[in-house]
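For this depiction, one protein chain was excluded, whereas all remaining protein chains were kept in their positions.
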Amino acid sequence: MADLKNMIAQLEQVALEPAKAVAGIKSEGKKVVGMFPLYLPEEIVYAAGMIPVGMWGGQTEIKLADRYLQSFCCSIIRADLEMGMRGTYNMLDGVIMATYCDTLKCVCEDWKVAVPQIPFIPMVYPQNRNIQPAIEYMKAEFSRVQAELEKIAGTTVTEEKLEAAWEVYEAYRAACRKFVKLVEKMPKTLNAKTRHLILKASWFMDKKVYTEKLNAIMEAIEAAPAEEFNGTKVVVEGIMTEPLALLDAFVENNVCIIADDLAHESRQFRTVGRTEGTVYERMAYRIADAKGDALLYEEMKTKGQFLIDLVKDSKADGVVVCMMKFCDPEEYDYPIFKVELEEAKVPMLYMEIEQKMDSVEPLKTRIQSFAEMLS
Amino acid sequence: MFFLGIDIGSSSSKAVLIDENKNILASAARNIGTGTNGPSIVVQEVLEAAGIARDQIQFTVVTGYGRVNYTQADKQITEISCHGKGIAHLIPGARTIIDIGGQDAKVIKLSQDGTVENFVMNEKCAAGTGRFLEVMARILNCNINELSDLSLKSKHDIIISNTCTVFAESEVISQLAGGASKEDVAKGADNAIASRVAGLARRIGIVPIVAMSGGVAMNPSVVASLSREIGEEITVAPHPQTVGALGAALFALEAYQKKEKN
Partner (left out) sequence: MEQKEKISSKEMLNNLMANHYKSAMEAKANGELVAWSTSIAPQELLETMDIKVVYPENHAAAIGARKEAQKFIDDAEGRGYSIDLCSYARVNIGYKNIQYADAENIPLPDFIFSCDNICHTVLKWYENLAKDLNIPLIVFDMPFNHTYDVPDHAVKYMKGQIEEAIKRLEKISGKKFDHDRFREVMEQSNKTSQMWKDASMVAKAKPSPLNGFDLFNYMAAIVTSRGTKEGYELFKRWKEELEEKAAAGLGPWKPGEEEKFRVMWDGIACWPYLGPTYKGLKNNGINMVTSTYPDSWTILYETGDVDGMARAYSSNYVNRNLNYGVDNIVNLINEFSLDGVVFHSNRSCKLMDFRQYEVQREVEERTGVVSVIFDGDQTDPRAFSTEQYNTRIQAFLEMLENRKEERRKG
């Protein structure tokens, strides 16, 4: 048990001090490339011998970014631009950004002017993603991005290197899928905050190293006795669940995150890669095969049913929608799945969150009320 | 036996004392909230009114924005659950509660047996809260209690279209400059709040009986506007300001009975 706690604490530390973790990678002589939200071709970065790291904003006071963005802009992207302008990201050897929404399209352009000091690779994923021309388009984008990355890395990416990177990523994704299911066994040790920090650590580590550490944690969990839990189990939906004080409120009220539909967490790894085709094709099909994601166009939106199934499978008591304020795609999905969840009689809590909030007290009240309502 | 409920809001403090038969023995309210001596004043007031000492109280529940920092209670419960509890007791059969306080507005849906089934709260923005009325009262240079009297005398409908309190302020000033009467502006303000809160209510669906609690419920013109906007009659809880504290006291009684049973 002490071992498990130590192993968990190690990953938590990475998540709590990402800058230190990234500096650690750099000190080993590796280059690091920043990954804007949401889904990017990390395998190519890895195949080029570099480490992709996450850029999911932070609790930053916005001063410089106001030069480019009105106040009604997504707080993650605003924080990213702010930190880019402040030089917080200067340790990055490059940054990749894909234009998944209107805000990202604009910030892609602003970034070029605002943060000229970091090599920048914009790219586009197709939305009409299930037709062959879209797969071809993705392959062309990957190959263009690969050429840019090769310049930064000073190496050539071969099919073997891509193949090896794909294996590392599929192993990491399989481990994460297994991990989120283990919360059921230890809902106290893997409370809302710890679960988040463990998953977050993956954004600032070599995925190979991360997977080893996560596997070791899972072995220890499997050997340990199951924990009794009489609190509330919920599925969380949204982009991500920061600020951390929000997760403190879950923990304080004995609310456990039994499963998630977060872009920052499960949506990164829940789609299993195909086994046939070239690595580029497999990467493209992971985008084409993704379901129930607000950022990826879907003619017959399946998110409502996806959430209902997730609640059933995980035996959750309800769904907590963590609406990242000003995220248009998420805000459009909500009224649709709201009706479907209501019809299925799934209790739901809707909260608007921003990364930097004046006060999380109102959120705490909502979470406590929801727990009181479900108990 | 005595059970105490305390509701510490952002700008007011309320207390209600009940006995084991749910009779209200005393209640008190002050317009100073968390971080002040408001909570201790209202507690003192109900104790004095009932003629008892603090240590005679079997169980205390605290609710409201300031509940977390209040150390002298046995338990803290959110204002959502407490308003639900209070209304279910005062207005049996109520299914929808609209509560407009100083800083927030909430709509609570009760099940047939009076437990909280769903709820929504306003986000961040002051439109649709008591704060909006305070701003309007300041512009009209009147007391917040006088707003309702003004509004009831209104002869012409004017629309305050802006939701943002800052925008609305300039809109109202220019309407006054353009000759609009104070009465009409007051009515416009009521309608603006009503429209915002009705939007919130529609999100969870409005089922009669609709009850109203919270300080703004004492303003009859807002209640009338809101009733028109949602197309349902609204039953205002007696002493709407202390419904949350009453709910807390009722929870205190339940918690005590449960403790005794075990």
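To keep things simple, chains are lettered A and B as they appear, and every chain counts its residues starting from 1.
To be clear about the criterion, a contact is a pair of C-beta atoms (placed from the backbone, for glycine too) under 8 Å apart; a residue touches a chain by one contact, two chains touch by 3 or more.
Predicted model only: the values in this text are computed from it and were never measured.
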Residue touching the undisplayed chain, where the options are A:V124, A:A174 or A:A290: A:V124
Hidden-chain contact residue, picked from the options A:S75, A:T103 or A:T211: A:T103
Residue among A:F250, A:F306 or A:F326 that touches the chain left out of view: A:F326
Touching residue (missing chain; options A:A9, A:A140, A:A223 or A:V272): A:A140
Interface with the unshown chain - residue positions in chain B: 161-164, 167, 170-171, 173-174, 195, 198-199, 202-203
Residue ranges of chain A at the interface with the undisplayed chain: 67-70, 72-73, 99-103, 105-110, 112-113, 122, 124, 126-128, 131-134, 136-137, 140-141, 144, 294, 297-301, 323, 325-326, 328-329, 331-336, 338-339, 350
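One rule holds for everything that comes next: only the chains that are shown with their structure count from here on.
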CA centroid of chain A to CA centroid of chain B, Å: 39
Chain B-touching residues of chain A, taken from the complex the two chains share: 325, 347-348, 350, 352, 361-362, 364-366, 368-369, 372-373
Residue ranges of chain B in contact with chain A within the complex: 65, 68, 77-81, 104, 115-121, 123-124
